[in-house]
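The complex appears here minus one protein chain, its other protein chains still in place.
Per-chain residue numbering starts at 1, and chain names A, B, C, D and E are given in the order in which the chains are listed.
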């Protein structure tokens, strides 16, 4: 049975204030969900709750259809936030191979090799460079290579394409489609179109409920 | 006489290597220049040279048509880089009022008040919050408020709209038009259209020369 | 986990950090002391163990505060929090890597500095031993402080109030064990055993508390 | 510039805990020494000024490394480099704010610790006075180190290493002035005047050199 | 004038890294061989000459202590000259030379400290005293280590160059202090007896092996220094080629 991400009546607080409440949706294998909404409407907050980085106030995040034991849904998720989670002083290869071996693969798939991953992002052959030598967009692309080297069925992406140029946008869209095609799930917050077919969740902000469009 | 930013035969290095060479252009009062190009082509590098933060290898950056003494063109520039230059621990108001009084106004104009500025960016009334409590896009917008509270004729902006939602994009475009209308100059690096009429400088990268489009 | 250990060691060697600089700092501190108290060899050998301990404490404290903050600032901490591997283990490994890269070199350099302080061979050996068993405790205590500091924008005060008072017992038992080894009537073993007990205690409590703090601080 | 001063003070009270961590460390150092030398009151009062000075010197180093690094990491440094106000002045004001937030508390805590060390009233007063005029010099010297290390990911200890050798003269004259006040034959004023001269010298040289280093480090 | 400019041209020829690499490849084997031969002779002399009636066997420590002490100061002087080269003439090789010399200098200083201590224990009855000579040598050691740490910490050589050049020059005040400390302050340490005005005051019996060892150490220094400079040049080339690769990456996409 293919997996699906089930969110029920989710509410979350920042400080003292409810940012959103009673959000429910189901994303099944092969589907992408795009979270949109104005600045400050709670997109990043929602994604951090999904990734288990922020405790929900009420409601639950659950995975259905998995055939093995997991401690928490977050263990099957990749989270790509605003920051790249790479060390400037280490080379790209060192960074990626660290994450590859530290994260390991989830059951049901396996990550690809480092060189292959950087090539898939159009930056093959420079993985021996210190991460700090790269430009903003190159850094972002290398951070995306993390999604490929360790397998996780669910990708949670916060404004993934903000610093990318047009050609990298296309490359990334292709990667997302490939992941979806293989039965993965993608939840992404963006202000720009992602380039793949996806359902949309509009956050209205200020404790409004998100609407599925 | 209205001012203009004159760049002649500019070349810059990162580490040991030339990133671009022999770039020349003139931007006069009321004009905007958009710098485009693929990731790693040297857009940010060019902007940092213009802002006087990186020494040029050859060539010069000059201001024509100013009627008063300045030490260096950078003194008449605002620079909005990838980082917001705001302290997470201080409130927005504290941050902004610090920059307002630390930067002061250049001759020929004056900055607007804090509340007015935050309102102009659509975020009036939350300036008592610590900066760290804001969402990514809100933080970016508050950083833009710096452009308004202290007057500078020249704005140098590095991917200003990366984290902004559509309505904030429009707000920002309006601010830029207003600044241009008042005889200001804007140089911005972006991957997305800026929403105002502007000339374009395409960086080809790899020590290629930028082309004016 | 080995990969985390190796990465942290690499980071502290690579980024102009860790080993060399810590030792260098330690040496500088010790070299400064005779300038202040004067070149009186008897006095120096008397305060020698204390100076070595103070130098080691300071050298371990400097840089410890960035243990998790650096991870947080570039987003790595988020990913570490999400993994299946228990967070306590991650914290423990990070502490061990930090100690290996910056505490162990101090222990190794201590005998040399002991000579400079005109300490007797016994005193040098004893100080080195106490440093060996005592400095890990400082790292573990510091880890709690670092974890608390990591997300509290106003946690700075808390950290110092937390870390230094907890480190004082380590310092006191370390120093008194070193002295006991030299001065006859005082027995060496009891303070050393207490020191070992403190270290083991903090080796358990430290990572646990740090993991808790990190989890609850995540936002 | 007043706004910069106020902001920095606010920041160190709110975030880094600058003031308290320094004072706490200072106290720790002073608290440990009696354990080391034993309860010999004469000896304690003899080495008192030296220990106070060493403690103050080391305590001022804590946090000094982040003086410019924090500004760089959030991009504020870029803006400071661009302003019309001379960079030297900006650096000077930042140093003064840092000293007010973390050096001054040390001076204020010194008398208390002097009592612990069984120092005479005169000695305490003299030490406090020398600390008052001497610690700013350490901050100014430290600013140069902080500026040099601004681009380094883990510059912390490196700063201390660059700083300590230069701080030795301050230490020597500070301590000898404090001793001169107690021991009759030696005159108090000459070393104190030299100390003031050193501080003034570094108040000029330090910000200049730091400004130069910051300019050239910008990338 | 023409002679002058010729000299300058010669100098800058040598200062061309590529030329330097060629020269180094040519010279290094000979230098290394000569060093080895001199060490063989020197060591033979060290162990065949008689011991001193006062100091007994321990006088043999002198043959390593004194050359390494001299070298520790000479190496710093070389670095100071290179620092001048960096600041005044902005020669690319000057910084390379300074950088390459630091670890070697630290090695020799370490030797001087250790052998001195090993000599001091039987002679003075203590490993260490805080007198002017010894303290200043220790400070020299710390300075070497500090410079190494600084260089390692800065990944961009161009930026580290100026800072460390200034630091080297500031630290140079220490050299005369080391040299004349025995005269300015009364210390336990031996005053200069070989290198002094009015001729050497040391028995030729000891002088011969000492001088041979001194020359051998000096040649060792130059061999290592040239090789280390070559490594440094290579290191920089690797770095710059890697950056170039970073920039051209993704070009064809």
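In this section, contacts are C-beta pairs under 8 Å (C-beta built on N, C-alpha and C of every residue); 3 or more make two chains touch, one makes a residue touch a chain.
Note that contacts and distances are computed from a predicted model.
A chain of the complex is left out here; the name its UniProt entry carries, from "Dihydroorotate dehydrogenase", "Spermidine/putrescine import ATP-binding protein PotA", "ABC transporter permease" or "Heme exporter protein D", is "Heme exporter protein D". The hidden chain makes contact, of the residues E:68, E:151 or E:164, with E:68.
Of the options E:37, E:88 or E:238, the residue whose C-beta touches the omitted chain is E:238. Within the full complex, the residue among E:89, E:110 or E:180 touching the omitted chain is E:110. Although one chain is not shown, part of chain E still touches it, namely residues 16, 18, 56-58, 60-61, 64-65, 68, 103-104, 107, 110-111, 114-115, 118-119, 121-122, 220, 224, 227-228, 230-231, 234-235, 237-238, 240-242, 244-245.
Rule of thumb we're sticking to: only the chains that are shown with their structure count from here on.
Of all chain pairs, the one joined by the greatest number of contacting C-beta pairs is C-D.
Of all chains, the one whose mean C-alpha position sits at the greatest distance from that of chain D is A. Interface note: chain C and chain D, two copies of one sequence, contact each other through mostly matching residue numbers (shared numbers exceed half of all numbers used). Each chain gets a centre from the mean of its Cα atoms; for chain A and chain D, those two points are 47 Å apart. Separating the centre of chain C from that of chain D, both taken as means of CA atoms, is a distance of 23 Å. Here the CA centre of chain C is 34 Å from the CA centre of chain E.
Of all residues in chain B, those touching 2 or more other chains are 14-15, 38-40, 82, 88-89, listed in ascending order.
For chain C, the set of residues touching two or more other chains reads 15-17, 21, 24, 28, 73, 153-154.
Residues 117, 126-131, 135, 138-139, 142, 145-146, 148-150, 152-154 of chain E touch chain C in their complex.
Residues of chain A that touch chain B in their complex: 14-15, 37-40, 42-45, 82, 133-138, 141, 159, 162-168, 191-192. Chain contact summary for the complex, chain C toward chain E: residues 15-17, 20-21, 24, 27-28, 31, 34, 39, 41, 44, 115-116, 118.
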